[in-house]
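Let me begin by handing over the structure; questions about it come next.
Missing here is one protein chain; the remaining ones are kept as they sit in the complex.
Up next is chain A:
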């Protein structure tokens, strides 16, 4: 029996960035956190599960990138000054940047599961997961899919009002 090394086996900690409210700065914080951790010498990845409004690619100037496949799945796009932050987002799977992803829950859930199991993250100290606003399909699915792994916890973002 071969013990399959999962794609998340090399990830030490997973951080969820959540809100409930939209437009408070989840993606901004996710990006800055990733860059700061990288500056501190950590190996970092970002998983953007905001399927309807993926903001991370533009924030890291890779909105025109595409992803490639390898034996263990999708190869993330490497970003940041030293191209050492691994990023996966639905933004990379869209044919045109303005294409709306008009999917109902079940289809979103399937892709989120795939993002968790089929991205070749490699060895990371931190995987930061950026989420869309709300408490719905994406949130239920990402927590369910990540439950077997080392979920460090959630950071909640808000504004004062």
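We take it that contacts are C-beta pairs under 8 Å (C-beta built on N, C-alpha and C of every residue); 3 or more make two chains touch, one makes a residue touch a chain; residues count from 1.
Keep this in mind: contacts and distances are computed from a predicted model.
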item: Protein name, per the UniProt record, of whichever chain is missing from view ("NUBP1 factor", "X-ray repair cross-complementing protein 5", "Sodium/hydrogen exchanger" or "Osteoclastogenesis associated transmembrane protein 1"); value: "NUBP1 factor"
item: Given A:9, A:36, A:52 or A:156, the one touching the chain that is not displayed; value: A:52
item: Among A:5, A:104 or A:147, residue touching the chain not depicted; value: A:104
item: Among A:39, A:69, A:117 or A:136, residue touching the chain not depicted; value: A:136
item: Footprint left on chain A by the chain that the document does not show; value: 20-24, 27, 52-53, 55, 58-59, 97-106, 108-109, 132-137, 139-140, 159, 161
